[in-house]
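Of the protein chains in this complex, all but one are displayed in their positions.
Our next item is chain A:
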Amino acid sequence: MSFLFRRLGFYLLAFWASITLNFLLPRLMPGDPVTRMLSRSQQRLEPQQVDALRTMMGVDGGPLIPEYFSYLGRILTGDFGMSISRFPTPVSEVIASQLPWTLLLGITSLVIAVILGNLLGILAAWRRGGFLDSVAPPLLVFIGSFPYFWLAMGALYIFGINMGVAPMRHAFSVGLVPGFNLEFILDVAAHLFLPALTIVLVSLGGWMLGMRNTMIATNSEDYILMAEAKGLRPHRIMLNYAARNAMLPSVTSMGMSIGFIVGGALLTEVVFAYPGVGYQLLAAVQGLDYPLMQGMFLTITAAVLIANFLVDLVYVRLDPRVRKG
């Protein structure tokens, strides 16, 4: 338990650090984001709205410390201010409407990539020098070298434009009413397929090689030799003895890579016009919508921290040493 409490404290600290960074950035950087924002945005704002924006961004020259605490208070109650590009919708509302799609895309591709990559890694390490071990790693490393969004562009070009078999944009077909029925779910899955596929393809190689390399180290442990000497069936040794012990680094890097997957998902969404946070991020960047960008940063950070905590829970379940220590 003390391990989990320590981790929880650490995540709270990390979240506090990102809030503070968010608070300080507009105040420390040269230039006035509000002026830049207003000159670019087509919205006509009332003078008091401009003043409110200035206060929020902290460029009105108010005292830093009291402002900091009121900012902390606002963030903790979920008040991220107003979006500029979709004025006057509150930032939290904009994000809340987009977040589920990003979570769907991110979680689906992460889970598939982790399971598939680890399985491939286990098999490759078990048959060292076999077909899988010699062909898959260089191929996957090559695919993994492509930027997420560029592979997405290629997939969209081939399957969406040339062959016309994949949907080009959005998360479900226009005119379909969201609901819990088979037609809607199948349609969502069809729209999810290509974006998820590109993320899985890019990240698969890392998982496979990581698992393969730990598994190779585990394979030379004495208890594997012992298991072989006992005459256990190879499958049992592979999964219950070698893979089980080689899994821990994979679980740790899963926590680390969640942030990375989210970043990849954001860029992939831009290409597929998938209505998640990433697609909105592009709109925010183009509209110089600073409050929305900051709100997204905090929301995504919070999501990543929560995901990491969940990974820690799994870790405690897998590794008894952590529970005792």
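Here is the rule we use: contacts are C-beta pairs under 8 Å (C-beta built on N, C-alpha and C of every residue); 3 or more make two chains touch, one makes a residue touch a chain; residues count from 1.
The definition used in the following text is that contacts and distances are computed from a predicted model.
Colleague: Could you tell me which of "ABC transmembrane type-1 domain-containing protein", "2-oxoacid:acceptor oxidoreductase subunit alpha", "L-lactate dehydrogenase complex protein LldG" or "Putative zinc-finger" is the UniProt name of the chain missing from the displayed complex?
Modeller: Matching "ABC transmembrane type-1 domain-containing protein", "2-oxoacid:acceptor oxidoreductase subunit alpha", "L-lactate dehydrogenase complex protein LldG" or "Putative zinc-finger" to the record, the invisible chain is "ABC transmembrane type-1 domain-containing protein".
Colleague: Touch as defined at the start, partner being the missing chain; which of A:L72, A:V251 or A:L282 qualifies?
Modeller: Candidates A:L72, A:V251 or A:L282; residue touching the omitted chain: A:L282.
Colleague: Among A:V165, A:L239, A:M256 or A:V314, which residue is in contact with the omitted chain in the full complex?
Modeller: Candidates A:V165, A:L239, A:M256 or A:V314; residue touching the omitted chain: A:M256.
Colleague: In the full complex, which of A:L105, A:A166 or A:M296 touches the chain missing from this view?
Modeller: The single option touching the absent chain is A:M296.
Colleague: Which chain A residues would touch the chain omitted from the figure, given the whole complex?
Modeller: Within chain A, the residues that touch the unshown chain are 10-11, 13-14, 17-18, 22, 25-26, 29-31, 33, 127-130, 134, 141-142, 144-151, 153-154, 156-157, 161-162, 213, 216-217, 219-220, 256, 258-260, 262-264, 266-267, 270-271, 281-282, 285-286, 288, 290, 293-294, 296-297, 300-301, 304-305, 308.
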